[in-house]
Each structure stands twice: as C-alpha cells, then as structure tokens.
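Here the complex is missing a single protein chain, while all its other protein chains stay put.
Take a look at chain A:
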Amino acid sequence: MITSATIKMKDEEFAELADIIYKNAGITFTINKKYLLENRLSKRLNELNFASYKDYIYFLKYDIKRRDELKILMNLVTINETYFLRERAQMDHMIKKVIPEMASKGKRSFKIWSAACSSGEEPYSIAILLNEEGMYGKYNIEIYATDINTEVIGIAERGVYRSVSFRGVPPSIIDKYFTKTGLDFTLKPEIKSKVKFFHANLMESLAASKIGVTDFIFCRNVLIYFDVEAKKKVVDMFYKTLNLGGHLYLGHSETLSKIDDRYKMVNFGTGIAYVK
C-alpha cells in the first residue's frame, strides 16, 4: 500500500480547499503553499479512501459529518509552532510594568487571554513568569487560553513537553517548573492549574463571549496567516472584549497599521503593545 505517497493537488482543488479553510478560520493559503496542504492532507484522504482532493471537498461540503470533518481539517492545516518564553519581552512588560501600574490605581483582578495558544507554551510561560514575580499571592489572576486546533488543546491540557519546546529557556526555570522523565518534561500541577483551555475559532464572535471582558490579550503569530479582512474582524472582536486601558500583544512581525486605528500603539523599547 502506498500510504506514504502524497496525493497531488490540482489548482482547482487547491482554490476550493483554500476557500473552505479561509471561510472557516481566516487562514489564507497562497498557491506556493500547495505542497504544504498536500503533505498534510494526503494521509487523511487515505483514511477516508479518497483518491483525489475533489472527493474530499465534496465530503466537506455534503457529508452529514461535515462539521466534524471541518475541525479535523483545521487540526491538519494550522501551523502550531511555538515554544516557552517566546517573545518574552511582552510578557515582562505586562507583568513588570502594566499590572503594577493598574494595581497602583486599586485594580486587584486581572484576566489574560492567550487567543491562539497552540500547545500551551505561551499561557504557561505567562503563568510561570507571574509566579516568578510573586503575583499570584497579591492579585486574583485568571488565564484563559484558546485555539482552533483541538489536538493542540489536548496537548496543552496534558502539559507534557519535549525539549524542542524549550529553546533558550534557562535551565533553572525548567528544573523548577517541570519534572523530567525520560524525554518528557511534565509541567508541575501548581502552574498547570493556573490556565483554563477551550476550543475557540477567532473567526466566530462567539470566541470572545466564551472569555468575557478581559484586560490582556496575547494573539501572537497567528494574524500573519490571515488576510486583511480576517485580521480586521478578529481585532475588532478583541476591541469589544478588552477593558478600557486593556492591552493587546501581537507577534513581532505583526502590526495593526491600516487594520484598526482605534488602538493606541505603545512602543516600550523591546516590543509593542496596542492599548484600548
């Protein structure tokens, strides 16, 4: 059986699949990423006994189980690359600067939303740094983390990682917060319990209502996959759900210029925040 062979995609099939993915998740695939879809979907086609993407497209459009399949498709096509303490400067900014400032005005409860959390490294890093600063004793802090990909949410909830997730993380942090068995690094329960995970699609306004009003949103390295329309939609939803003075942090190559001018851009030297 030639299970490992990739099935070639016609341009027409590519366009239809890209359209389905875009309409559902906002993610745009340009034709030079066709190979990526081929690599990722061939196995699924095989499982479903399909010999062409056209069959699969009809399955996604007409089968009674199409909603479930759409979730599976999202699990297959999203890029989930992430690691602990990635772009840490923004986390430090929130923890060492913004929260203390807000606290000095009497605020005691803070809600943080990691809006495309992948396998959990980002929200857990925030929890670790909050703990390092001794914030949990002082304030009431909630961290919510969501992603469209149900598989990575599962990994996040298990809290077991491999060394690839720790590029450049100081050994002292690893030793303090993880238990190592063989190749596995298991996050200690006191940090694990600090983050609540949900499945949520940022293209559905329902995503924000699952979280409610929030003070900080981390939405990093995901808008790069969206086109302008989709970005606008997501960023508008964030605006509605942020408290006045709330902060939005994007990935370092992402910007709101020409996307939404209601946010105030704050350049704090080592990074950028967008403030409502």
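As a convention for this text, contacts are C-beta pairs under 8 Å (C-beta built on N, C-alpha and C of every residue); 3 or more make two chains touch, one makes a residue touch a chain; residues count from 1.
What we mean here is this: contacts and distances are computed from a predicted model.
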| item | value |
| --- | --- |
| Candidate names "Septum site-determining protein MinD", "Cell division ATP-binding protein FtsE", "STAS domain-containing protein" or "ABC transporter permease"; UniProt protein name, chain not shown | "STAS domain-containing protein" |
| Contact residue for the chain not shown (choose from A:E133, A:E157 or A:E254) | A:E254 |
| From A:K61, A:K188, A:K210 or A:R262, residue that would touch the chain that is not displayed | A:K61 |
| Touching residues on chain A - with respect to the absent chain | 1-4, 11-12, 15-16, 18-19, 30-33, 35-36, 39, 49-51, 55, 58-59, 61-63, 79, 81, 162-164, 167, 182-183, 224, 227-228, 253-255, 258 |
